[in-house]
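Input: a single structure, listed below in structure tokens.
Complex shown without one protein chain; remaining protein chains in place.
Chain lettering (A, B and C) follows the sequence in which the chains are written, and residue indices restart at 1 in each chain.
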Amino acid sequence: MDKIRIGIIGATGYTGSELVRILTNHPDIEISLITSESRAGELLSDVHPFLQGIADQKLMSVKQIDDYELDLVFLALPHGVSMDFVKRFKDKPFKIIDLSGDFRLSSAEVYKEWYKTDHIYPEGIKQATFGCPELFAGEIEKASLVANPGCFPMSAILGLAPLLSGGIVKADPLIVDSKTGVTGAGITSKAVNLYSNVNDNFKAYGLKRHRHTIEMQEILNRVSGKETLIQFTPHLLPVDRGILSTIYAQPGQDTSDDSLKEVYEDFYEDAPFVRIRKHIPATKDVRGTNYCDIYPAYDDRTNMVIVISVIDNLIKGASGVAVQNMNIMFGLDQTSGLNMIPLNP
Amino acid sequence: MDKIRIGIIGATGYTGSELVRILTNHPDIEISLITSESRAGELLSDVHPFLQGIADQKLMSVKQIDDYELDLVFLALPHGVSMDFVKRFKDKPFKIIDLSGDFRLSSAEVYKEWYKTDHIYPEGIKQATFGCPELFAGEIEKASLVANPGCFPMSAILGLAPLLSGGIVKADPLIVDSKTGVTGAGITSKAVNLYSNVNDNFKAYGLKRHRHTIEMQEILNRVSGKETLIQFTPHLLPVDRGILSTIYAQPGQDTSDDSLKEVYEDFYEDAPFVRIRKHIPATKDVRGTNYCDIYPAYDDRTNMVIVISVIDNLIKGASGVAVQNMNIMFGLDQTSGLNMIPLNP
Amino acid sequence: MDKIRIGIIGATGYTGSELVRILTNHPDIEISLITSESRAGELLSDVHPFLQGIADQKLMSVKQIDDYELDLVFLALPHGVSMDFVKRFKDKPFKIIDLSGDFRLSSAEVYKEWYKTDHIYPEGIKQATFGCPELFAGEIEKASLVANPGCFPMSAILGLAPLLSGGIVKADPLIVDSKTGVTGAGITSKAVNLYSNVNDNFKAYGLKRHRHTIEMQEILNRVSGKETLIQFTPHLLPVDRGILSTIYAQPGQDTSDDSLKEVYEDFYEDAPFVRIRKHIPATKDVRGTNYCDIYPAYDDRTNMVIVISVIDNLIKGASGVAVQNMNIMFGLDQTSGLNMIPLNP
Partner (left out) sequence: MDKIRIGIIGATGYTGSELVRILTNHPDIEISLITSESRAGELLSDVHPFLQGIADQKLMSVKQIDDYELDLVFLALPHGVSMDFVKRFKDKPFKIIDLSGDFRLSSAEVYKEWYKTDHIYPEGIKQATFGCPELFAGEIEKASLVANPGCFPMSAILGLAPLLSGGIVKADPLIVDSKTGVTGAGITSKAVNLYSNVNDNFKAYGLKRHRHTIEMQEILNRVSGKETLIQFTPHLLPVDRGILSTIYAQPGQDTSDDSLKEVYEDFYEDAPFVRIRKHIPATKDVRGTNYCDIYPAYDDRTNMVIVISVIDNLIKGASGVAVQNMNIMFGLDQTSGLNMIPLNP
């Protein structure tokens, strides 16, 4: 088979470098184009020196995109910027996987309510498929525009879907207490990711109104067929990578540890990257991989279901699931190029 | 005034060395005796080398306790061991502050249920006062045996007391999602506190049945006058010190951010170590101090109250509150010797 | 005695907040004025939220300095900026301790060579006393302008002075391999102190031409009476605070572990903040304190002297030694307000 020709738009951030890291060893693709407006003309390894000798491609401007024949473009851009490119590219022959939040929600109205910005390309929202392979592989297979999930939603949705799909828990209220590594805040230096503000420290942020709340809620509405109501609290961990979500829900029927485990194993029977764990998982158990590790439990003293869900936010929460979506879109095995084993320790 | 003569039983652990750190600069006491059975005869600074030149006292065996005139003894021992000493010391002239979990619960039966051990001195449980100065200063003043609170309970109780005392939230269910630094696991080397198991990592543990659950619940029953039901989940942070508890409760009446803030400020008006914070606190904001920082919030979208409560687990969660209790027991100013300012960064 | 009236010029950085942290508990001073041009009008605790309830002073502009009667002003400003203020304040009645590098070197020419900037106030260089209390207490006592030492030089000078003063090692070459916590890079967000660039990482920087090289060399020339030649390599540690310097020198005479220890103990007999350690010190052994811990050793296999020297870069390497210098300038006990005990862990 011919190699799939890839463009990566936006290479200076973590999702961009992570795409390069994963795709460099992918057997079925070739990276034809990597762009950066701020660093065009430089080598990728000037921006990310650890790639010296591994990925020394020259960074181009996105203006040169028409010089390349591309089958798929990854947009590794901030929200608000990304929708502009999706619009510009709407008649191009290549498929798009957008890693920003611009095409994940149900409408321009909802987008405006949570992102406080007008959406300039509502048609794109209608076309876009939400790129959660464990739920929507059939749609992704046929999609030309995939909205890659947010990192927190990925952990929460995979953690809650089996419960809501089966009616095992009530849809309201669902508490998602999430803890993320600092790469979730991006590569730009600011107080929030300053070493001495993060190291040996821990805090909550974005109480009540984090944008990922609505993303979780809308997708879980689809899964459950009901109106869910999610209380989502993100916290910042002194780690580079990893999200752990602790989820609390009230059962709608009799349950137990064993029956919960069975529900999850059945639900994810064909999902190569979801591991239902024997022991409570830690973020380092999935570091550097596309796995989502899940541990469900039932507390009969309190009649509460507790689910622990763990991912690497840059991989299963961003660039890895993007490659998994690409694999599905091009009829490859879902796991192609994604056979990374956790780097632990 | 004569200096209060102090004995510290058990100096090799973190609570012991932390007591020494705090008491060395306390103007109203003198440390007469420090014991360690495993290291008797050595200097304290051989066990904790950072104390060289600061606290070079010789460690004694507890068998020599009768050679010393003591006004107060701190027991910095593991649970299960501590009750034996409390019993042995029952006719001694000194007061006791026990930092273990042995005398915090309401009865030997409850103790056995949660600690899986028989209690050998149930009379002590009856005599003991729970050492939360913000709630029980009057009792502590008169106590001869104080059960110093557990670290997680301290953060949860101070975070919830104003809500439950005022009937602002329902008593059931209350979710306490806590994250602790690793010193909470003690100084003994084991897999759980091995550097490479903790660093750049995060995990939950003790799901459903952590012993601090019942401690929180019993004290909050007293505060609320109702049966509370607490879902408590501890997590292990890659930090040395600090506990942050994220607490979720459902309102029992109309509320708002502002009214919550007022409730907390009123409740803790006379509490010198509780700070109701303007911004969401981080664990490093209290590191090295006896403060408990609290931030309450109300989410009108979900009708849920969220409270963030932060302490240094070795100080406000152990040795600092022990000194605060000592101050109260001896009629000193609560803040004496406790004027530490957060080490941040 | 009347309290010494203090002004702190520049409060948004770490040396400024650290001065406030130390001075707040100092028994002999009062902080009359804290300035910040960028945040004037706000509270200090808005800039450093961990100080809420502890140090809520309003930040003023330095323009208002004449409204205050001051005995001493600390300049906690960047180099290049500081000299401008020293010049402006030259006829003021208060003494000055400058924490920048502007007045540490021997001449405007040397300054220009290493700082790549013209010095605008060479007269100040002549007046200034280098604020190393262990070497120059007599001069500091009489000084009106003290140039507070750099953090790396403090660790290297205290580590090498006994050897060079006694002619025990050759003056050339001396290797100073130093490792610093990230607060040494300041509070401004930039790539070098971005969490994910520092965490779980380690690197050298500033090879060959770091400005602290010449500062060490000039002071050690004074101490040894010879031309020293120092090879200084700084490295960046994933820690907040702390400098450890590993120093290599060739003996000029017979020596041994024991005789080295004696040399150091004699040399620092009257230095309350230098501890000659029994065991190899770690940076955390001095965290949060004004101590410099030193461990000298002689390797007879290689005929080399190795010295380990450890400080907290923000305290003994900046704000703590500044307070120690203040104490000396005002005839107080050197240790006044500096009785901090290491925060370990």
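Note that in this section a contact is a pair of C-beta atoms (placed from the backbone, for glycine too) under 8 Å apart; a residue touches a chain by one contact, two chains touch by 3 or more.
As the structure is a prediction and not an experimental result, all values here were calculated from the model.
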Legend entry - Contact with the hidden chain (one of A:88, A:209 or A:279): A:279
Legend entry - Touch with the omitted chain, as defined above, among A:71, A:98, A:177 or A:200: A:200
Inset, instruction - Quickly run down the residues of chain C that touch the omitted chain. - result: 173, 175, 177, 179, 196-197, 199-205, 207-209, 229-231, 233, 235, 237-242, 244, 246, 248, 280-284, 287, 297, 299, 301-302, 304, 306, 308, 345
Inset, instruction - Pick out the residues on chain A that sit against the missing chain. - result: 14, 21, 24-25, 48-54, 183, 199-200, 240-241, 275, 277-279, 281, 284-288, 339, 341-345
Legend entry - Hidden partner chain, residues of chain B it touches: 14, 182-183, 187, 189-191, 193-200, 238-240
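The rule is short, and it goes like this: only the chains that are shown with their structure count from here on.
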Legend entry - Centre-of-Cα separation between chain C and chain A, whole angstrom: 46
Inset, instruction - Averaging only over C-alpha atoms, locate the centres of chain A and chain B and give their separation in whole Å. - result: 39
Inset, instruction - Give me the residues of chain B that touch two or more other chains. - result: 199-200, 240-241, 281, 284, 287, 345
